[in-house]
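I have a structure here, written as structure tokens, and I will follow up with some questions on it.
The complex appears here minus one protein chain, its other protein chains still in place.
Chain nomenclature is as follows: A, B and C, assigned in order of appearance, with residue numbering initiated at 1 for each chain independently.
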Amino acid sequence: MSRVIFFIGEGLRALRRGAAPSLAAIVTVAITILLLGVLIPILQTTGGKANEVRDQVDVRVFLYDDATQSETDTLETNIQQIPHVESVDYVSKQQALQNLRDRLDDPALVDQLPGHRNPLPASFEIQPDDIDNLGTITSALQPPGQNGDPEPISPAIEEVLDSRDDATAIASVSSTVKIFMLVIAALLITASLLLVGNTIRLSIYARRTEVEVMRLVGATNWFIRWPFMVEGLVCGLIGGMVAIGALLLGKVTIVDPLADSITLLSAQKTTTIAFPALMLILLAAATVVSALGSGFTLRRFLKV
Amino acid sequence: MSRVIFFIGEGLRALRRGAAPSLAAIVTVAITILLLGVLIPILQTTGGKANEVRDQVDVRVFLYDDATQSETDTLETNIQQIPHVESVDYVSKQQALQNLRDRLDDPALVDQLPGHRNPLPASFEIQPDDIDNLGTITSALQPPGQNGDPEPISPAIEEVLDSRDDATAIASVSSTVKIFMLVIAALLITASLLLVGNTIRLSIYARRTEVEVMRLVGATNWFIRWPFMVEGLVCGLIGGMVAIGALLLGKVTIVDPLADSITLLSAQKTTTIAFPALMLILLAAATVVSALGSGFTLRRFLKV
Amino acid sequence: MARSDTSTRRRLRGRAAERRPEHLTERRAKPPIIELRHATKIFPGGHVALERVSLRVDRGEFVFLVGPTGCGKSTLIKMLIRELAPTEGEVLIAGRDIATISNKKIPQLRRRIGTVFQDFKLLDSRNVYDNVAYALQVIGASRSEIRSKVPDALRLVGLGDKINNFPDQLSGGEQQRLSIARAFVNHPPLLLADEPTGNLDPETSIGIMQLLYRINRTGTTVLVVTHDREMVDKMRRRVIGLADGRVVRDQSAGMYSDDENTTEFGLRLRDEMGLEE
Partner (left out) sequence: MARSDTSTRRRLRGRAAERRPEHLTERRAKPPIIELRHATKIFPGGHVALERVSLRVDRGEFVFLVGPTGCGKSTLIKMLIRELAPTEGEVLIAGRDIATISNKKIPQLRRRIGTVFQDFKLLDSRNVYDNVAYALQVIGASRSEIRSKVPDALRLVGLGDKINNFPDQLSGGEQQRLSIARAFVNHPPLLLADEPTGNLDPETSIGIMQLLYRINRTGTTVLVVTHDREMVDKMRRRVIGLADGRVVRDQSAGMYSDDENTTEFGLRLRDEMGLEE
């Protein structure tokens, strides 16, 4: 117990004196955490967009404008019984127009469809349980008839369309975007680790003679290491908190006011980690990395 | 002259011995340059997208489907004579449909406009010389008639539409995106400077006793400083070259093969700096920053 | 110096009296505390610092190690605490070949050997008090033990009023004495002192030698490297002479009374060296 107090006291010694090595460690941790805190949410949002695209792969069943309500209802029930169908959504003509409007950069274009005629048909949007089962569903909707041509299972069906051709393209684009984002995220995290490790290494190098002396007067490796780890932990904590303070400040003063006007920022998907959770993870990472980094780096100087 | 050779020799001394401080400086420079080299092009592309949006603000004149060719031609001439008009583009019905198709995430939606009826009208797209002159152009196209209501200047005109309402929104969104990107870029560059400066500071701190001894045996500040600056310069150069090597490798093996499938990557706008130029700038920056950083930081240790 | 601190001295002398019989009677029965067997040290680059050195130092002895500069004295000391490993031959401490001690156990060895380094090896970020305290902290001494022992040790070397100075705020001689205080504060059974009086004036040197003598009388084996020929001559203790990495002299200079007490010893030294008390 008194050991623990001693190690903590020792760990704080360099910080109390405001020694250059600990300050350098704090600065590096603060900056890398700040960068991660800014860039990770951006990467997440971009990755989220890619996922959205992937979700858009579906089978659409377009209906004649004169399809009756009962035809439509029967069709919906039938569709729900097809294997591999995850969900079916009915999209009315009005809904279709609204969707188109939402997806255009310039919604006015739709409003100006002259005479306000609505040329869009009603449809069913069918989500497959997997992107690969698109074909099965399509064939179930249009089993081959007597002459070998596909025959729709309901007279209400004007046309069945699956995005099978696009599917492969979209799947590959969305996965390349995601891989790309993952690569950048991995790069960022590796870079942060290297930067922090590098600084810790140099900060211990600056005190290598002291470490050597400690060894020579009979300190065990762990006796030397604990205070350094406590110091690393505290530096990580301070650096992380400084960074998170700056991030919160930036969020409140810059991002939040803008969030309304930029969809990119407001589009927080369920796949993205919530901001407070991210901050906690970063803080924990900073603390653990610098503590372990200190302990680990020290090995090199404990050979005497 | 022999001075210069001496300073260069001295500057390379630490590197020749593979001393920890210079290695640390190289690592930090390499990592920050790598990050900048990856993130700056991404920021540039995003900023370019924002500019594109800004360019889309215009006045549209929609024409009746039954407008004659001569009516159309006359109208085009008239429009060109309106003040503040920068350019006029005729968009045929087919062109309009094609545009809509291009702007949708899911082009199939347009193809499925049932019966392949084309509901979109032909139109003129008028670019104002400035986003603020939209109103003037619109009024010139529809001067108030006798009863005070706007009267189109040609019978071919079904409707005149300007994106005045959107204009402010778009202008603000596009400028916020740009500000946001600038903020991130500034943050990145500041962070890089701080990280490199921090490492340099620590690397000189690790050798502060040597600097002190040099002072005590009669070395002038510049006599001490030059070798450190040469060392900084060389570390910057090596670190920069390592990073640029990695970037080129990454570009050739990862980005170029993907560029075809991801429009984000292939959309190199004229506003973005070309890749080789960026690399050169980064290399120069790394070299200059670490050389000057070394010289500057040393000041603190030259007080003896 | 220590002259004013009679209580500590009495305490030390008391201990010596208790231990004396054991260490006198059993001295020959136990293995020598230091033994070198044909120990050779060749530095990378080829310089032969020590060449087939063999010597034994028994428990409780007081030994001087002398020799011209660069003859390998510090190298020998460094081998005893395994800061350096011999290129050939064996180094035994208390009968054990220290090459066979695992890296993890080396701190245990070093804690039982107090070392005054030629270049002091102080902890620059700690003040005088904490430098000495560190030697107790590594052996896990309690806070109260540290609080009582450290000021005593510092008073004995005459640094009682410099407790809060950092090493770079001390004179050369003060740094040297700090290094000495750290070496003996945890009462190690073996004390190695590499030129402990190189930066001290004759009067203070005698005080330090007197202190080492007193520590020796409590049963601690003391090995002192020195260039102070006068001191060596006057102290009449065993002298090992090195030259060019070889033992060239090893004489247990007779005619010294084992029972001379510390005050008598000090008086005689001062007298013979022409210093008035």
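Note that in this section a residue touches a chain if its C-beta (ideal position, glycine included) is under 8 Å from a C-beta of that chain, and two chains touch if they have at least 3 such contacts.
Computed from a predicted structure; not experimentally measured.
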Left-out chain, listing which of the shown chains it touches: B, C
Absent-chain contact - pick from C:Gly67, C:Gly89 or C:Gly114: C:Gly67
Residue of C:Pro151, C:Pro189 or C:Pro202 in touch with the missing chain, whole complex considered: C:Pro202
Which of C:Pro31, C:Gly173 or C:Pro189 contacts the chain that the document leaves out: C:Gly173
Chain B residues touching the omitted chain (full complex): 2-3, 6, 13-14, 17, 19, 207, 209-210, 212-221, 223, 304
Touching residues (missing chain, whole complex) on chain C: 43, 45, 66-70, 73-75, 118-119, 164-165, 169, 171-174, 177, 194-195, 198-205, 227, 229-230
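The definition used in the following text is that only the chains that are shown with their structure count from here on.
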Mutual neighbours - chains that touch chain A and chain B alike: none
Two chains joined by the most C-beta pairs in contact, as defined above: A-B
Geometric centre distance via CA averages, chain B-chain A, whole Å: 23
Centroid distance [mean C-alpha coordinates] between chain C and chain B, Å: 70
Chain A and chain C, separation of their C-alpha mean positions in angstrom: 64
Residues of chain A engaged with two or more neighbouring chains: none
